[in-house]
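Below you will find the structure I want to go over with you.
Left out: one protein chain. Kept in place: all the others.
For subunit A:
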C-alpha cells in the first residue's frame, strides 16, 4: 500500500524534473549531436557483431519498374546478403541527412552525383570510394567527366555513377513530316520554325510548369550555357555571379523570344500532363529529359525523336545536361568492405545493362563496356549526342541545391507570366538567392 502512495505534488514535481532535464540536455542536436556529428572516421566500435550482417541498401527508386529492376539485379549478387529498403522519393530527400548521420546508417544509398554528393562529402558523411576508381576497380574505366563528377573537393572519389540520361528538344517525327518542317540547328532557324508552326495553328512548345515549375529551369540552363557558356553557368549556380547581372539579363532576353510560342495552358500542367499535347500533335516540341519516353504511350515511342538545343554563340563550348544517378556509401557504415563489394557489383557492365533494360527507361550506362547495340535507336542517338558534347552539367537543382531551385521556380514562372518585368524579377531572384547562400 505504501508504495502506491504517490502524492500528486510529488508526481508533478517528478515529471517536471524529467521534462526539464530533457530540455536542458537533449534538445535538438545541441548536446546529442556530438556522437552523430560528421567525421569520416569509419572505425566502428559500436557494433562489431553486426559487421557480418547483410549490407543495407537504401533506395529512392520507388516507381514500380525501376524498383523491380533493382530487385532483380540484386538477386544476382552472390557475395553476401543485401537488405533493400525502398523509400518514396519525397521522404527519402527529407530523411537523407538523418540516414547518413545516424550511428548505424544504411551502408549504400541511391542518390545524385555532383554538388549534392560533394556537399555531404565535405561534411565527412561519405565513405571514400577511391579504390573503386583505381587499378582494376569497377569504375576505373569510366570517363574522366564521370570521374570528376564523382570526386569530392579533396580529390577523392565518393560516388559510383551507374546511369545517366540526356536532355533535348523532343518531337514526333510523323508530326514534323505532316507539317513539313525540319529540326533547327541555329537559334534563328529555331525561332523561324516556331513562327512557322504557330502560323499552321500548332502550339510550337509544350512545357508543364504548373505543379512541376522546375521544368522552366531547363530552358534557363540551356540558354545560359548557349549565351554565356557552361563555365559561367556553373559559377552562377555556385553563387559566384549575381542573377541581377547583364549576363543573366541577356539569357532572359533570349528566353523572352520563345515565351509567345509556349503553350499557355502549360502553366496549369505538370510535366507529365504537358506530354499529352505533344503526343496528340497539338504541340510540336518539348525540351525535357529522356525520361519522357516513360509517359509516351508504348505504340508512339518509336515515333519520338529529339534534337540538340540550337547553338546561339558558336564560339562557346557546347554544354548539355546529363543528370547522373548512382550510389554512395555512408562514412559511418559498419560494413565498409561489404558496401564496396556491393557497389562494385552494381557498377559492373552486366548489372548496369540489366538495370537499364528492365527499368524501361531511356537511361544510358556509365560503363564504356556495356554492349549498347541492343538499345533502341533513340538511346543510341542519345549516347552519340552526349559524346559530341564538350561539357556536361547536371540540372539546376543538382548543380546547386534544392533550395536555390525554389528561387529559380519563383523567378522563372513569374517571368513566363510577365516577360516584361525582367528588372524586378532578377532583383528579387538575386535577393532570394543571397538568402540561400548565406543560410
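Simple rule for what comes next: contacts are C-beta pairs under 8 Å (C-beta built on N, C-alpha and C of every residue); 3 or more make two chains touch, one makes a residue touch a chain; residues count from 1.
We adopt the following convention: contacts and distances are computed from a predicted model.
For the complex's missing chain, which UniProt name, "Sugar ABC transporter permease", "Ion-translocating oxidoreductase complex subunit C", "Sigma-70 family RNA polymerase sigma factor" or "5-methyltetrahydrofolate--homocysteine methyltransferase"?
"Sugar ABC transporter permease"
Looking at A:130, A:348 or A:410, which residue reaches the missing chain?
A:410
Among the options A:81, A:134, A:195 or A:402, which residue touches the chain absent from this view?
A:402
For the chain that's not shown, point to the residue among A:148, A:200, A:268 or A:384 touching it.
Only one of A:148, A:200, A:268 or A:384 touches the chain omitted from view, namely A:268.
One chain isn't shown here. Among A:56, A:100, A:225 or A:296, which residue touches it?
Candidates A:56, A:100, A:225 or A:296; residue touching the omitted chain: A:100.
For the chain left out of this view, which of A:186, A:211 or A:280 touches it?
With A:186, A:211 or A:280 as choices, the missing chain is touched by A:211.
What is the set of subunit A residues that contact the non-displayed chain in the whole complex?
4-8, 15, 18-19, 22-23, 27-30, 33-34, 36-38, 90, 93-94, 97-98, 100-101, 120, 123, 125, 210-211, 213, 264-265, 267-268, 402-403, 406, 409-411, 413-414, 417, 428, 435, 439
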